[in-house]
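Omission of a single protein chain aside, the complex is shown with its protein chains in their original locations.
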Amino acid sequence: MFVQQFFVRGIAHSSYLLGGGDTCAIVDPQRDVQIYIDAAEEMGMRITHILETHLHADFVSGHLDLEEETGARIFAPKSARCAFRHVGVSEGDRIRVEDMTISVVETPGHTPEHVSYVVTDEGRGKEPVAVFCGDTLFVGDVGRPDLFPGRAEELAEKLFHSLHAKLMKLPDFCEVYPAHGAGSLCGRALGAKRTSTIGYERRFNAALAISDRTTFIRSLTTNMPAAPDHFGRCSTINRKGPTLTHTLPGPAPLSPAQFGARLRRKGTVALDIRQYDAFGGQHVPGSYNIDSGGNFATFAGWVLPPGKDILLVSNTDEEAAEASQMLRRVGLDRVAGYLDGGTFAWAKEGLPTAHVPQLSTDEFHRLINGTRPVIVCDVRARGEFEARHIKGAINVPAPDLRTKYRALDRKKTIAVVCSTGHRSSLAASLLKQRGFEDVVNIAGGMTGYAAAGYAGECPMCAAPHMPAMSRMA
Amino acid sequence: MFVQQFFVRGIAHSSYLLGGGDTCAIVDPQRDVQIYIDAAEEMGMRITHILETHLHADFVSGHLDLEEETGARIFAPKSARCAFRHVGVSEGDRIRVEDMTISVVETPGHTPEHVSYVVTDEGRGKEPVAVFCGDTLFVGDVGRPDLFPGRAEELAEKLFHSLHAKLMKLPDFCEVYPAHGAGSLCGRALGAKRTSTIGYERRFNAALAISDRTTFIRSLTTNMPAAPDHFGRCSTINRKGPTLTHTLPGPAPLSPAQFGARLRRKGTVALDIRQYDAFGGQHVPGSYNIDSGGNFATFAGWVLPPGKDILLVSNTDEEAAEASQMLRRVGLDRVAGYLDGGTFAWAKEGLPTAHVPQLSTDEFHRLINGTRPVIVCDVRARGEFEARHIKGAINVPAPDLRTKYRALDRKKTIAVVCSTGHRSSLAASLLKQRGFEDVVNIAGGMTGYAAAGYAGECPMCAAPHMPAMSRMA
Amino acid sequence: MFVQQFFVRGIAHSSYLLGGGDTCAIVDPQRDVQIYIDAAEEMGMRITHILETHLHADFVSGHLDLEEETGARIFAPKSARCAFRHVGVSEGDRIRVEDMTISVVETPGHTPEHVSYVVTDEGRGKEPVAVFCGDTLFVGDVGRPDLFPGRAEELAEKLFHSLHAKLMKLPDFCEVYPAHGAGSLCGRALGAKRTSTIGYERRFNAALAISDRTTFIRSLTTNMPAAPDHFGRCSTINRKGPTLTHTLPGPAPLSPAQFGARLRRKGTVALDIRQYDAFGGQHVPGSYNIDSGGNFATFAGWVLPPGKDILLVSNTDEEAAEASQMLRRVGLDRVAGYLDGGTFAWAKEGLPTAHVPQLSTDEFHRLINGTRPVIVCDVRARGEFEARHIKGAINVPAPDLRTKYRALDRKKTIAVVCSTGHRSSLAASLLKQRGFEDVVNIAGGMTGYAAAGYAGECPMCAAPHMPAMSRMA
Partner (left out) sequence: MFVQQFFVRGIAHSSYLLGGGDTCAIVDPQRDVQIYIDAAEEMGMRITHILETHLHADFVSGHLDLEEETGARIFAPKSARCAFRHVGVSEGDRIRVEDMTISVVETPGHTPEHVSYVVTDEGRGKEPVAVFCGDTLFVGDVGRPDLFPGRAEELAEKLFHSLHAKLMKLPDFCEVYPAHGAGSLCGRALGAKRTSTIGYERRFNAALAISDRTTFIRSLTTNMPAAPDHFGRCSTINRKGPTLTHTLPGPAPLSPAQFGARLRRKGTVALDIRQYDAFGGQHVPGSYNIDSGGNFATFAGWVLPPGKDILLVSNTDEEAAEASQMLRRVGLDRVAGYLDGGTFAWAKEGLPTAHVPQLSTDEFHRLINGTRPVIVCDVRARGEFEARHIKGAINVPAPDLRTKYRALDRKKTIAVVCSTGHRSSLAASLLKQRGFEDVVNIAGGMTGYAAAGYAGECPMCAAPHMPAMSRMA
């Protein structure tokens, strides 16, 4: 028996190769499946099984692509009623891969159809060696049950049962292989460690420590982090079966004139994937700014309107191609092209640009202590904001600005701030799209602000949330 | 807390990055340390600690290189009496890396100075989350205690104590991170899985299942696999501190004339790293053949005489450079050059070559059923031989031919066979060096022989071992 | 004006990017056209024109692929009557690319429809700066006119006129950009230098120095090197328009069992692209051996039967993929797969193999001076053989063995020799296919033989050519 973990930054997704001697299963594959094919070839194994624990909400699965490439069989929860050819599995089913017996345990909660795969290595012993538990149990956390409107309590209750009556019945020594790690929005506070054991989680997992069902349900349905918009969409795509990636065209290079013309077409948006300073320097008016760093795919899935064609602005062709692949991971398949030559080609054509001033910590400090009317709009998640923020700042998580912008006073300078300057640049781009003219981005964000020692001068306090905003003048 | 495993094929060595948020420790680093520096950079961490569990016998450690590159501090067992600057640790010592407490537990047995590092993640709980146990406990096996001549029983007894009185006191849920995986000669039968838990090993590890001390000692000191010659050398190098790799020159290209002249110098050997069919086709007379596949480093460490300059014959410059790096892993630092242009350049100079005929399964079958006097020399390890072999074959593990060749009749055809044809090509090269003229290699080895269905005709049986050889005539 | 040359080893083909400021033409493109697209992009140019000087005999043109990728227009000789969309050009036509005027000059001779493109850089002056003369005039040589059976004299006469009445009318300073360099079989003795000038060639080109028409014709139609079999095929493909390469599948990995089954199908051949020593060590019986070195594509086009599926045996997947691309250059598009795992996987299945002993110079010398009946079969081209060879050797250029093998005595050892050992390994494979059992290859070839100082002992002499072979006994 052999286990190899694959981790995708950004969506913090873990998938697995579970191998015997000659054949192997892939558990919860990501959409770009070549890495599994390469890994299996390096180990001298053939991929014969594809196991899905549930209909993933946060990314598009590679099940169909992997089946197409390898001929392996897809196993998925029967109750998911997937639309493609697969083996539907339910409680008690057993899958045999060489010496290994993989038992299906239904563990609804994060989603209604969720199952876990418990592995016994018959070559070594009769007790379970590991469980692939998807988004049911994480290292230090549990899967969130609040993604289905109106069903949060029902699912939280099921999750309680799945955890305590099912997974916690596994022996202490059983290894835990979850589908996500730190950074995922499928839980609240996942640990950096990427695997664990039943026994360790039994003792030190805060969510599992809540032994009272009602308390557990309340805890898991209250004050949960926001769920990105694409979470629903991905589930639907995964049930129906995503488009095979080899049938999707790569992004085409577009001259500035072609880019401009294409952008004027209905149903087309521009997405600038450069860093905040370059975006601030100059950008195509109206474009979204989500730099191709850590959380690119998540924020893109969150704020980009689905069903539209996407035009990319990047530093290089390669970055456009990579971004295109990352967008596919969250079901955004319609990248139509990219600006060939970037903003430099655009500028050389004399085309209009927009800008966002980038303020250093010092400049920011002077701004909020000056006489210019300013709103400090902290676009971090509520939890981050509550932990520590600037006095008088209002909190609107970046994606929420798509609707909550209305409460902001357009006559004032809007200073957007997040932890480092990246998310706030997205926020700035959203405000600019909505006609705000005086928007500045705080480079370095609250991290820089604290590092410069300004925290003391601006003591943190509770601030009202939108829409009852306090304004700074 | 974060753990990343690094695995080196061939020597089947596992090392680890154990990280907090900003800093990390590297446990039992391999000699080529750039991978740790890259990994740490990708995670945004600084390497601050280097932890050695023991003086590794099978590979040269990267501790000094890593210290040089990063400024991190080396921690090693105090009783190892290492000759370089380090912090000596012993039972009960505690090392703090951010939220983690790393406790030193002395676990002698595989080596006298061996320690294990037990990690508690104070951020989550007070019980140990994992143990880095080096070569004390493996997945499915334990470290061999027989590497020190005359001390096998003493060390086996210590190992028994280290396992039962120390490691088995850890809780079931504690994760086990050993320094080796399947393929290592530091144990007898390591599992393919690369990590485990205390509880799982407690239940299903065959060596741990022997509860009687005497039986355990006998088991671990009897019928152990052969230990390669370099096992002693590496320990010594690791205690003294290996040469920093950036001070070692890369292999120089040598023209056929230069190669030939260099090879005639005393204290120089030729090592041909090509596959058996190319070696068989033509090679520089007197060269060793160890193809650059899976077990290259181990066999090179085993059979090459230490303290000699090595000249490489390869297909390409790149392969020579890679081989040079692999040789450094087992302490063979004196690669002086490689044959520029390979054997084709050699042949174009009209220089002499030697050959080893490569027999297919059918040809082999005809040979041993024909009238030509032949010795079938099976060069696999004893365990492989005993499991199944050709009737009348004699068993001399390939490295042993360096001395046991004397018992072979030079007048007969020597047919060397292993499992696939690679190890037997090494055996053939050793025999050719010793003046045997009629040596043939069995391409495909016993694997091909069985696949062709010949096993039935040549039933397996017990065969006497050297020196009481049976001869086939 | 800007000129960049692209050179393909093996077929010794030169093509050109002829650029203005923003746009450029590609002259005589090779089939794998990405290099032009990349070069044009790096220069900031758009490819707008594709110029063909003639229907190339020795390689398949990239005209259609390049049109598909760039939308550029194809220009080709009107008299070639190409079957695809193009602009047919004839004497006096002018093509304008920015500041450059490209004048069409009909220069039949190498082929009947051949034209040259004379370029004037209007930005600098009214006289021609360069001529793209295809296979009419080379550095140090002229195009051979003997490729069309029965038309050699007629075409030689036309060539004389094209050279003297057309190209030699250009001024001395005009640069000469031919379609081939040293190594091409489209001429007899092309120079290593890849460009020249009209004036230099006027003075020092041996073929041009023959001022008498009749002598010129006789010279160009007598004792010409053999023309590979694919020379006719490529012309036909280029007229009709080759298959677009992006529609051709890559070679599929085949297990030994699949490879064997596929090979038994009618209309399938195996091509081993490894070097002679590995091929000699073991190979799939019946396979051709053309190693993937310098002349791979030419020899493959020459000896492989067209219209058959090709299965590759290589060291790696990458080499199989590269070979597949090189085969496409000579119109061999039907690579169906490659042996996954190579001959090692084949041997592990116990499948039959064949062998060719590789003799060193010394061994060869002993062989021909021994008592074993031997035929030394020198498989170099006639010119090479005549310059110097072993006494008593017979000369059959390697490809000719496909038919001339009948005159060889199967009871004798056939020692195949070429200049270095590579071509003779192809010869050996052809003989093995035809049932010869005792074939040995001379590693290092005549180069090694001479380097070892044996030339003196075996003085060179005239040897009869096939079929009146002399035999050595």
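Residue numbering begins at 1 within each chain, and the chains themselves are lettered A, B and C in the order written.
Here is the rule we use: a residue touches a chain if its C-beta (ideal position, glycine included) is under 8 Å from a C-beta of that chain, and two chains touch if they have at least 3 such contacts.
All figures in this text were calculated on a predicted structure; none of them were measured in a lab.
All shown chains touched by the missing chain in the whole complex, by label: A, C. Listed residues A:Tyr117, A:Tyr276 or A:Trp302: the one in touch with the omitted chain is A:Tyr276.
In the complete complex, the residue from A:Arg81, A:Arg213, A:Arg265 or A:Lys348 that touches the missing chain is A:Lys348.
The missing chain lies against subunit C, touching residues 1-3, 19, 21, 121, 124-125, 127, 129, 140, 171-175, 191-200, 202-204. By the touch rule set out above, subunit A reaches the unshown chain at residues 274-282, 315, 343-344, 346-353, 355, 357-358, 360-363, 420-422, 443-445, 447-454.
Basically, only the chains that are shown with their structure count from here on.
A straight line joining the Cα centres of subunit A and subunit C is 54 Å long. Annotation: 42 Å between the Cα-based centres of subunit A and subunit B. In whole angstrom, the spacing between the mean C-alpha positions of subunit B and subunit C is 47. For subunit C, no residue reaches two or more other chains under the stated contact definition.
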